[in-house]
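Showing chain A:
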Amino acid sequence: GTVSVGAVTPLTGKLAVYGEGFQQAMLLAAEEINASGGINGDTLEIVFEDNNSTSKGSVSAIRKLITIDKLTLVFGPAASSNFLAICPIAQKNKTILIGAESAAAEITKCGSYVFRVFPSDLLQGTGVSELASSLGYKEVVLTYVNNDWGVGLAEVFKRQFLASGGKIIDELAHAEGKTDYRSEILRIKRHNPKVVVNLTYIKEGATILKQAYETGLNTQWLMGSASKSPKLVALAGKTAEGIIGTYPTFSQESPEYQAFKTAWEKKYSGKKTPIFGEYNYDMVKLTALALRDAGSVDADTVRESLLKVSQGYMGTTGDKSFDENGDVGATYGRWTVKDGAIIDYQVEK
Partner candidate 1 sequence: MDYLYHILILIMIYSIFAISLNLELGFAGLYNFGHIAFFAIGAYTSALLSLGGMPIPLAVVLALVASGVAGAILARFTLGLSGDYFGIATLVFAEMIQLLLLNERDITRGPMGLPGIPRPAWMGSGHEGLIWFLAVAVIGTVLVFFLVRRISNAPFGRALKVVREDEFVAQALGKNTFILKTKAMVMGSVLAGFAGVLWAHYITYISPSDFTLNETIFVLLCVVVGGKGTNVGPLVGAFVIVFFGEFVRFLPIPSEFSRFVAPLQGMVYGALLIFMMLKRPQGLISESRR
Partner candidate 2 sequence: MLVLNNVTKRFGGLIAVNDVSFDLGDVGISGLIGPNGSGKTTLFHLISGFYTLDSGTISFMEKRISGLPPHAISQMGLSRTFQQTRVLPFLSTLDNLISAAPNQAGENILALFFRAKKVRQEEAFNREKAMDILDRLKLSDLAHLPAGDLSYGQQKLLELGRVLMADPRLIILDEPTAGINPTLIRDLVTTLKALRDRGIKIFLVEHNMPLVAELCERIHVMDSGSLIFSGSPQEVQGNKRVIEAYLGRDDSAA
Partner candidate 3 sequence: MTVLLELDNITAGYGKAPILHDICLNLDKGEIVCIIGPNGAGKSTVLRTVAGQLQPSRGTMAFKGRDLTCLSIAQRGRKGLIFIPQGMNIFPNLTVIENLEIAGALMKDSRALNAAVKEILQHYPMLDKKKNAFGRTLSGGERQVLALSRTRMLKPDLVLLDEPSLGLAPLVVDFIFDEIKEMGKGGSSVLLVEQNARKGLSVSHRGYVLELGRNRLTGTGAELLQSDEVRRLYLGG
């Protein structure tokens, strides 16, 4: 037999860029589970539903998964706005909803059936604030991508940074998906800041770095986790040198991660691991464990199992123990770019 779980994934629309990678990571995990006995002998199957990167699509998708496919466990969509649109539905229908990349602090309050293997913004915002303080910066310019993720993160950062006695010289949002950020950069340049906190995505981040360099802005960039990608370095080239960022660490040296990486490269010959791919992978793996433990797909049973098996579970992305809100903790590491490679940042002096 098969055990089916659902996945609301952005296969079309503006997040399709990421959706593809999420899907591949989930499929990889499912394949491995099935190769190692499946769910107590049954095959694990993931039913993907596209959400068109919109909340409308997300609602349609989860309604279909719940009603037609009669699934009791669904992997939620990327983008907190889409995730938030469906979490009440999951909660009301007693369907487990697990997110792998939704960071909004609100999700914590979604309810007892909602989990995520990705740490809340709350943690990351604090992480960036600590980074700035620990580097000795008292005054920063803050810029962030103007979407749910960027704003959520920026709010937390601001709160933490101000509380720790820092000062924000100027704060500006930059629109998502533009090709020209020069005027924003000029506004930053006017303050001649020693440091700029830039909470943004890969594409926006790379464009800003490149254009800042062209415009003659010399500053220390501090970034978040969403820009930590070889792609950013490839796009921004040498202008990415020396940026420092935080990210929820998980040791890339851990056996789990190494295993994931090898398996990925084997299945998707030579393709780079996608952003958040590890989280999706962990999510499926952890779910499989819970399903095995539960021995049924009954939502309440699986929920109990999830809480149980996750305690102390080490995935590729580290410790995935769910707390009572279905959130995971994280330790924040620091990364930097040196000679075109992303490496862990070490305080030199």
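Criterion applied: all candidates are chains of the complex that A comes from, given by their letters.
The working rule: a residue touches a chain if its C-beta (ideal position, glycine included) is under 8 Å from a C-beta of that chain, and two chains touch if they have at least 3 such contacts; residues count from 1.
All values reported here derive from a predicted model rather than from experimental measurement.
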Considering only this complex, which of 1, 2 or 3 touches chain A? 1
Which stretch or stretches of chain A touch candidate 1 in the complex? 11-12, 16, 19-20, 23, 27, 46, 48-50, 54-56, 59-61, 63-64, 66-68, 79-81, 84-85, 88, 92-93, 104, 106, 146-148, 150-152, 173
